[in-house]
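To start, I am sharing the structure in question, which I have written as structure tokens.
As you look at this complex, bear in mind that one protein chain is not there, while each of the others sits in place.
After this line comes subunit A, so read on.
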Amino acid sequence: MTRRTIKVDQLARVEGEGALHAQVIDGKVEHVELNIFEPPRFFEAFLQGRDFREAPDITARICGICPVAYQMSSVHAMEAACGVTVGGALRDLRRLLYCGEWIESHVLHIYMLHAPDFLGYEGAVDMARDHAALLQRGLRMKKAGNAIITVIGGREVHPVNVRVGGFYRLPERRELTALHDELNWGRDAALETVQWAAGLPFPDFERDYELVALRPADEYPLNEGRIVSNKGIDTDAAGFEDIFEEIHVAHSTALHGNTKARGAYLVGPLARYSLNFDRLPESVQAAAMEAGLGRECRNPFKSIVVRAVEVLFAFDEALRIIDRYERPAEPSVPVEPRAASGQWATEAPRGLLYHRYDIAADGSIRVAKIVPPTSQNQPSVEEDLRDVIAANLALDDDALRGRCEQTIRNYDPCISCATHFLKLNVRREGGGETCDAS
């Protein structure tokens, strides 16, 4: 077998259908490959020549589950290129919008995608037969998150109100305070979710990940912060491409992210939480400790608990922002294009989302580079799978397949990948045949 690898400095969007191939020879895991065969859509290519103000609407279409993340990374990168900083109430509103997306995306994953793994169902509809109240709580929480996005953004999928420099129209104070009661309910429901999730059965499994996340000066990360890791990385977004690289492998239309120095790394809830525990409000810290999480979490199966903690944080933060909101005079600050390069990273629900744009003086995009969390986590998913398979060879194929699917869903790689996409071929061979890359 020859596995071909090569560096790339441009990438394509991918989240979607995939398959896993693993090969076990003489009881040894010889080959694990997560195939992503989502058709490539070439976003970076057709962004070339577009106007810099079009980036938030176009890049939102990379992902229907986390469009706000793409809008936030793109507007901040464009503002960085143009030397503009957006602060005050506009900054708060962006944080609030992102809280809505974290709630919607995390709750969808917790209740509809991940919980069925722990409780032994094929999907949420199945699960509802025995756990109707549980699913109804999840749906109501998700709706509360979507309500934030709809009020600020106009609609829950691909919101229309985000622009470079701020927004098109600002919500009235009363539009936001109308959300207050339901968000208050949501905060209580999120606390119940943390407690419920903590009681699920977790395999005893930890790995020594390099955890990578944003770390702001005095808040839990959403839209800004330095990029840090537990193994010494500490950089601003402009340094991202010096430290991280992407590899194009034959078996995937998603590029694989690595640190140049040490290989695979992990982004997402576990990394954010472990690197920013001290940035959570005290009440959220207390809920996490009561749930038995500790200040760090390296068990990917417990990501469902960490997501619940982040949902609690997001409800809490949304209420804080709404309570102090005063409508500013202008919905946006002016942003004039100039020939420059802008880099930025924000925390999508699934982890660090990096954008870079090189723009011309007339505002045309010359180069676009986008590194989504799913690409960055793909090598870690494969390493997790290798260890999980090795530790569970005694399971029959069905049970092992189920455990592997759960391992991948720990990452919430994307809704369509995360549920059901897995075709696991475990080849158990006695001989020493060479495995083939499928």
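One rule holds in what follows: contacts are C-beta pairs under 8 Å (C-beta built on N, C-alpha and C of every residue); 3 or more make two chains touch, one makes a residue touch a chain; residues count from 1.
Rule of thumb we're sticking to: contacts and distances are computed from a predicted model.
Novice: I notice the complex is incomplete. Of the names "Sarcosine oxidase subunit beta", "Oxidoreductase", "Nitrite reductase" or "Amino acid ABC transporter permease", which is the UniProt protein name for the chain that's not shown?
Specialist: "Oxidoreductase"
Novice: Touching the left-out chain: which of A:Gly27, A:Gly83, A:Gly123 or A:Gly294?
Specialist: Spelled out, the listed residue whose C-beta touches the missing chain is A:Gly123.
Novice: Which of these, A:Leu20, A:Leu34, A:Ile58 or A:Ile408, touches the one chain of the complex that we don't see?
Specialist: The missing chain is touched by A:Ile58.
Novice: For the chain that got dropped from the picture, name the residues of subunit A it touches.
Specialist: On the subunit A side, contact with the omitted chain comes from 4, 6-12, 15-17, 38-46, 48-51, 54, 57-58, 61-65, 67, 108, 112, 116, 122-126, 128, 132, 135-136, 139-140, 142-143, 146, 154-158, 160-161, 163, 168-169, 248-250, 253, 331, 362, 364, 405, 414-416, 419-421.
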